[in-house]
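The next block holds one structure in the form of structure tokens; read it before the comments.
One chain of protein is taken out of this complex; the other chains stay put.
Naming follows writing order (A, B and C), and every chain is counted from residue 1.
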Amino acid sequence: MSRQRLWRALLVFSLAALALSGCSGDPSLNVLEPSGTAGEKQLNLIMWSFFLMLGVFAVVITIFVYVLIRFRKRKGQDRMPEQTHGSTLLEIVWTVIPIVLLGILAVPTVNYTFELADAKPDEDSIRVKVTGHQYWWEFEYPDLGVKTAQELYIPVGKKVHLEIHGKDVLHSFWVPALGGKTDVIPGRVNTMWLDAKKPGKYQGKCAELCGAGHALMDFVVYAKEPAEFDKWVAQMKQPAKVATAAQKEGEQLFLQNCMGCHAGVNPKLQGPDLSKFGTRTTIAGILPHTEENLKKWLKNPEAVKPGAKMPKIDYLTQEELDALTEYLMSRK
Amino acid sequence: MAGHNQQSTTNQPASRKPEGVMKHLISFAIMIVLTALAFYLVATDVVPEGWVLPLIIIFAAIQVFLQLFTFMHLDQKGSGYYTLFIMAGILIAVVSAVGIILM
Amino acid sequence: MAAHTHENTAPQNGHLETASLDGKNKVLGFWLFLGAETVLFACLFGTYLALRNQTMGGPTGEHLFDLKLVALATAILLTSSLTSVLAMHAMNQLKLKTMQFWLGVTVLLGLGFLVLEIYEFIHYVHEGHTFMSSAFGSSFYALVGTHGAHVTFGIVWISTLMLQAAKRGITTEMAPKLFVSSLYWHFIDVVWVFIFTLVYLLGKVG
């Protein structure tokens, strides 16, 4: 029968899909391989509910398959089935059991909901003020006096307390491998906490449609051992020096062309803080941090990130561009 | 919804006596008094501050009740559906409005 | 049942508006519509109450609202609700003239209310409280203005029906239309009860 073959094909297809997807997924971006307490709690609940659902689904599908095979009309058969009205007992069973199951599921749910909402910073937690902009992320450590963009550094093992601000449209702060997301809402301050248990690089995403560049509003979270984190903080506080002549020229160009946005003068036209740009590993959160890419970005930001709010810097001569790039890369 | 007897509205012969104007006049008088009282409570300090809001909301609710059940004839026989749907509307309205205000 | 929509025999007494199937449908349909309107106004109330303190430095409700004016407007609208009921009363007794009289009074009172409201709005605009000045302004005018628009529509509607009734008299076809418009008018009054309570009085309470 072709019907049976089709059924089998369907089964194979879905199993193949499952297998293919089951073995991929990257630890830097994976909800199923969390590296932080919040993510672990969430995964717990996900797995919990998943297995519960799997159990219920198994029951449904067993009855389903049995019924379809057992009670299908066979050739030449013309039977009059009994016109049953129902069965009070059965109906009570399938009302009460789900209620009980959901009740059981509700307990850890409510517990975790309150645990995750408890975002008060304690003694030695790190506080970070996160601001979402179209289409980049600003990170400020009010207790440490450090400000950066696109890359969030956190010490391993410490609770990171985030205070999430918004200025333009909604965004959502999401680091899948560390913990769930919290919306960035203009005119409202949200809080959340997370931590990293392992040092590493974790990918962050903007998870709320925020315009043309939404797909590329990425950021990176670097979890460092506490000592390394302190080193990073110290470096960030150290003003970068201007050494070569080219860098001097670059500085001049920067002051003339870029300060309006990149020094936070104009709140409506704000760009990332670039005073330590040389320490970065990405440009605009998405391109690898190379001179070539920097030039590509400067010449046409919109080509890299649709909708980017930075104008094209295509009026500079080749030397000027080189100088500017060198200057920016030297800001360590 | 299923609990209602469908016969009541579909086959209801219109056979009631026209009711007296009196009833309407009385409920009108009550409405005026409630309104006046509400304004009075707000304009003066006769009751403690925390009480004013609950009180005037209760007054408003009574007025609505009067409008619905006398002026709008929900007290008449065969109004089951009207009452059902308007009450469902009010319930959903209250849940939604309170949700928006509190969250 | 469905076959007898065209019957035109008015009952001797009782309720003309639901004497025909068409009438029954209309009245029921209109009640359902009022259920929907309840939710609509609830959303506007919710929005207003959530935003009413966002004056952005402009005048507050406490500063703006003039309770005397509101009390007058309330009295007018409440009375019009009564006259509307009296008109229905006359209708069910097939007294065309009386009905037209009370409907006329209702329309006039409605107009009076509108005039007061417009006067009030003009006054507010002079005080710097406009639709665009703040979220408070927007939500205030959206709520009270939507109510005002309902009043306006009600006035036009009832006047139209008076015209029709003058031509056609009180028939089983006219009765549900008239009845339904009076329901609408009462509903407007119900909404106003909440407006004066939750907008004006609450604005004064703080």
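Methods note: contacts are C-beta pairs under 8 Å (C-beta built on N, C-alpha and C of every residue); 3 or more make two chains touch, one makes a residue touch a chain.
Rule of thumb we're sticking to: contacts and distances are computed from a predicted model.
Visitor: The hidden chain: which UniProt name fits, "Pyruvate dehydrogenase E1 component beta subunit", "Glutaconate CoA-transferase subunit B", "2-oxoglutarate oxidoreductase" or "Cytochrome c oxidase subunit 1"?
Guide: Protein name of the absent chain (UniProt record): "Cytochrome c oxidase subunit 1".
Visitor: In the intact complex, which of the depicted chains does the undisplayed chain touch?
Guide: Over the full assembly, the chain not pictured touches A, B, C.
Visitor: Quick one: say which of A:Ser35, A:Thr131, A:Thr148 or A:Thr182 touches the chain that got left out.
Guide: In the full complex, the listed residue that touches the missing chain is A:Thr182.
Visitor: Among A:Glu138, A:Glu151 or A:Glu208, which residue is in touch with the absent chain?
Guide: Once the missing chain is taken into account, the touching residue is A:Glu208.
Visitor: On chain B, where is the contact patch with the chain that was removed from view?
Guide: Residues 1-2, 4, 6, 9-10, 81, 85, 88-89, 92, 95-96, 99-100, 102-103 of chain B touch the chain that is not shown.
Visitor: In the whole complex, what residues of chain C lie against the chain that is missing from view?
Guide: The missing chain touches chain C at positions 1-6, 21, 24-25, 28-29, 32-33, 35-37, 39-40, 43-44, 46-47, 50-51, 54-56, 131-132, 134-139, 142, 160, 164, 168, 173.
Visitor: Residue by residue, what part of chain A touches the chain that was omitted?
Guide: Touch with the absent chain occurs at residues 3, 6, 9-10, 13-14, 17-18, 20-22, 24-26, 28-32, 39, 41-42, 45-46, 49-50, 53, 56-57, 60-61, 63-64, 67-68, 71-73, 77-87, 90-91, 94-95, 98-99, 102, 105-106, 109-110, 112-114, 116-117, 134, 168-170, 172, 174, 176-177, 179-183, 185-188, 190-191, 203, 205-216, 218, 306-307.
Note that in this section only the chains that are shown with their structure count from here on.
Visitor: So how far apart, in whole Å, are chain B and chain C when each is placed at the average of its C-alpha atoms?
Guide: Between these chains, centre-to-centre, one finds 15 Å.
Visitor: Where on chain B does chain C make contact in their complex?
Guide: Residues in contact with chain C: 9-12, 14-18, 21, 24-25, 28, 31-32, 35-36, 38-39, 42-43, 49, 52-53, 56-57, 59-60, 63-64, 67-68, 70-72, 76, 78, 81-82, 85-86, 88-90, 92-94, 96-101.
Visitor: Hey, which residues of chain C end up touching chain B in the complex?
Guide: Contact set of chain C toward chain B: 1, 11, 13-16, 18-19, 24, 27-28, 31-32, 34-39, 41-43, 45-47, 49-50, 67, 70-71, 74-75, 78-79, 81-82, 84-86, 89, 92-93, 183, 186-187, 189-190, 193-194, 196-198, 201-202, 204-205.
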